[in-house]
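Of the protein chains in this complex, all but one are displayed in their positions.
First chain written, first letter: the chains are A and B, and each begins at residue 1.
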Amino acid sequence: MPKALQPHPDRALPAGEARDVARRIHASTKDLPLLCFHGHVDAGLFATDEAFGDPAELLVVPDHYVTRMLVSQGVSPDRLGLPRRDGVRTAEPRDIWREFCSHWQLFLGTPSRYWLEHEFAEVLGLKVAPSAETADELYDEISARLAEPEFRPRALLDRFRIEVIATTDAATDDLAQHAKLAADLPGRVIPTFRPDAVVHVDRPGWSELVVDLGVRAGIDTSSYAGYLEALRQRRQAFLAAGALATDHGHLSASATPLDESAAARIYETALRGEVSTEDAAAFAGHMLFQMAAMSAEDGLVMQLHPGVLRDHHSGIHGTYGPDQGHDIPVATEFTRSLRPVLEKFGHAEGFRLVLFTVDETAYSRELAPIAGVYPSVRLGAPWWFLDSPDGMRRFRELVTETAGFYNTSGFVDDTRAFLSIPARHDLSRRIDAGYLANLVVEHRLEEDDAFQLAQDLAYNLARSTYVH
Amino acid sequence: MPKALQPHPDRALPAGEARDVARRIHASTKDLPLLCFHGHVDAGLFATDEAFGDPAELLVVPDHYVTRMLVSQGVSPDRLGLPRRDGVRTAEPRDIWREFCSHWQLFLGTPSRYWLEHEFAEVLGLKVAPSAETADELYDEISARLAEPEFRPRALLDRFRIEVIATTDAATDDLAQHAKLAADLPGRVIPTFRPDAVVHVDRPGWSELVVDLGVRAGIDTSSYAGYLEALRQRRQAFLAAGALATDHGHLSASATPLDESAAARIYETALRGEVSTEDAAAFAGHMLFQMAAMSAEDGLVMQLHPGVLRDHHSGIHGTYGPDQGHDIPVATEFTRSLRPVLEKFGHAEGFRLVLFTVDETAYSRELAPIAGVYPSVRLGAPWWFLDSPDGMRRFRELVTETAGFYNTSGFVDDTRAFLSIPARHDLSRRIDAGYLANLVVEHRLEEDDAFQLAQDLAYNLARSTYVH
Partner (left out) sequence: MPKALQPHPDRALPAGEARDVARRIHASTKDLPLLCFHGHVDAGLFATDEAFGDPAELLVVPDHYVTRMLVSQGVSPDRLGLPRRDGVRTAEPRDIWREFCSHWQLFLGTPSRYWLEHEFAEVLGLKVAPSAETADELYDEISARLAEPEFRPRALLDRFRIEVIATTDAATDDLAQHAKLAADLPGRVIPTFRPDAVVHVDRPGWSELVVDLGVRAGIDTSSYAGYLEALRQRRQAFLAAGALATDHGHLSASATPLDESAAARIYETALRGEVSTEDAAAFAGHMLFQMAAMSAEDGLVMQLHPGVLRDHHSGIHGTYGPDQGHDIPVATEFTRSLRPVLEKFGHAEGFRLVLFTVDETAYSRELAPIAGVYPSVRLGAPWWFLDSPDGMRRFRELVTETAGFYNTSGFVDDTRAFLSIPARHDLSRRIDAGYLANLVVEHRLEEDDAFQLAQDLAYNLARSTYVH
């Protein structure tokens, strides 16, 4: 008999004496609207509002949390239909789905399992758990569901109670989808300015992108001064399109400015395709400082996501491209790296820096002490591999005592998987409810304060961080 | 209606099955005398025994835990009356107090809130919680209290059951206050030798301090040999004044000796004001080794507090000076850094080294393995940002399994805030009671052993560490 799919009402709440308190706290936040100020859902989804594709295309192929786990246990990327750069199609949707369902036990104890159970049961209304036996039945059931009008992206936006959702957009993006969205759903789907591709001067294709940047901005980028001006102009265009924030993914958190002449020299060398690895890294750190300076001027909230070595396996990258689960974190230093930015803008009114990490060692050692004194800084929600029950609990335990609650940013879902958004926010609210409930039963927090904090963590802090 | 201030009798004890055991363990330690072998209360407080100043001056302005949190949420240092180097007075005490009270919710979940509630309720006898509404009433009530004779420093020393309290004193200090204290309160308030200012040769004013050191010691410090001799003499003066320990705050734990000639060369360069940053760092590491060598001779316990980058924000430092909450930890290495000291003195009878850290990653990786084999080493109590409920719990969880209990040093309060001392010791005793109680209910420790350990952690280990 197939196993029933029944997410428990108390899931991810603490056991014992704290459960009842946690339940009541969670009950008070679970229906609050969702603020999705940082994520990677495609703007086109909402702009066109077309029906989602098949179950594999929606739930398996684009979710690198899911595909990396299957790959780690010997399922080849080709059997999962990861899109190849050579365009060869390697697997049929139904076969991909079967592969996923028959490996469902691999996800035990992972947040992917948690999110997917929530999506399957509460979003898609499925009744049985995935398995080799139930794969076809589930495939057909999901396919039927996705064809219904109430499963179109905009309908789900309402059903999920999403108040605002931010997408992530390249500095060179034409923002056409966002123009349509601003007309159709004013203020509800907004862009985020992500200049990574144009500040890493040694990446293949960089010089072409800088030309695009210039064309898009209407400014000649053949000089460093023009390049800076074009970035400034693009930020204005994003602001006009409703953007609240920028986002920066760098290998290191280093944000040390160079002399303008040194920066200009590296820029010119890079345009000639002759930049060294060291100079490119120095330029990236310099540009992080420049982005902070521009944020201090124009008010866009600066989000920093450092410390991931992307495309760890060049063979996978060569065949399938980036974002295929082969990004691995490295130790990340913040105290010295961010000092130039914090000395200059850490006390500047109007500057807001949200710091994320996948290196938990920095929580209590560097990040909480930094956020606990610099008015510009907020600590971002646990990121990527750490957006999980124990990961989120550790975040609270490691930062609260030094940074308090009010120097944290509120939850951001940070996902490409639109259907997982309610599950992720709900999980975060459950973990915070449990953390607060434990403080209450250990008499480290009074219950009325816990209820207020729960509202703040679930909603108010995200708003005050991004709309500052 | 104002909220009542009622610290719960079970606060910071575990919930569930362990609570009752923890209660009984805590009951057995809560009235033990306090041994305060490391702290930063001003000796003059006890020497003069004058009444404390106003509530803001006592409880807000000098407490960098409190002011940094307020600053992090946008309250300017000037509104908090942080003393400026230019002498301009920027805020009235009552206004500072109002600022603090109206931001009371910022401290939720922090040890500052915990300590202050204890001080307000149990030391000062206040009945209502701070808020914008209650600020004035509390200000007046505290002011009245502080004028009473039983709130003089020496009266509180008795009331707090403080058996011994150590202050921290510069190598150049004349120890005049301590001479008076030795006469009035023999053996109860003792100095600690802190030579940081005279071993960091690139700090502004170093060369003047070295002259002072020579004058104080009656030894010419214009040569490196004289400098060493003056330090040796000053340590003897501290010993004569009752000191049990030295204290060393260095950026790195490096303790690598230089050739005597190289050390002398750097010393002479520094006297000429021409020392390089690299040489200054090497000299600091060299002097850490020298201090260990002197401790092995004279028996002063060596306390090492490495890994904090002081004065992270030069603007704040310029306007308000050091110790204003802008000190941020960095990753700290111990295994290689301390090797020269441990090879030479780690098995030396009479040498005692107490290691502190604000980098928790070193607990299980380096510090517990080091303390778990070298007879000279004890692990200091969780320090600074980590002197908190979860911080202290993690310390026990991360070090006990490798170092045991008897290679830890017992609690030290490490505070400038005299009124917080009972709260800090009590919190430490509660957390240890909870940790032990959890071991008992998980059948990892028998209850009679837990009671013995609780006494050792609360009292005996501090004594045997510092009086060795």
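The rule we apply is simple: a residue touches a chain if its C-beta (ideal position, glycine included) is under 8 Å from a C-beta of that chain, and two chains touch if they have at least 3 such contacts.
None of these values were measured; they are calculated from a predicted model.
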item: Listed residues A:114, A:227, A:374 or A:411, member touching the removed chain; value: A:114
item: Touching residue (missing chain; options B:34, B:59 or B:453); value: B:453
item: Which residue of B:122, B:174, B:297 or B:397 touches the chain not shown here; value: B:397
item: Residue numbers in subunit A that touch the chain omitted from display; value: 8, 10-16, 68-69, 71-74, 105-111, 114, 309, 312-316, 325-331, 358-361, 385-386, 388-391
item: Missing-partner contacts on subunit B, residue numbers; value: 16-18, 331, 333, 335-336, 339, 342-343, 346-347, 361, 364-366, 368-375, 377, 397-398, 400-407, 438-439, 441-445, 449, 452-453
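Methods note: only the chains that are shown with their structure count from here on.
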item: Mean-CA-position distance for subunit B and subunit A (Å); value: 40
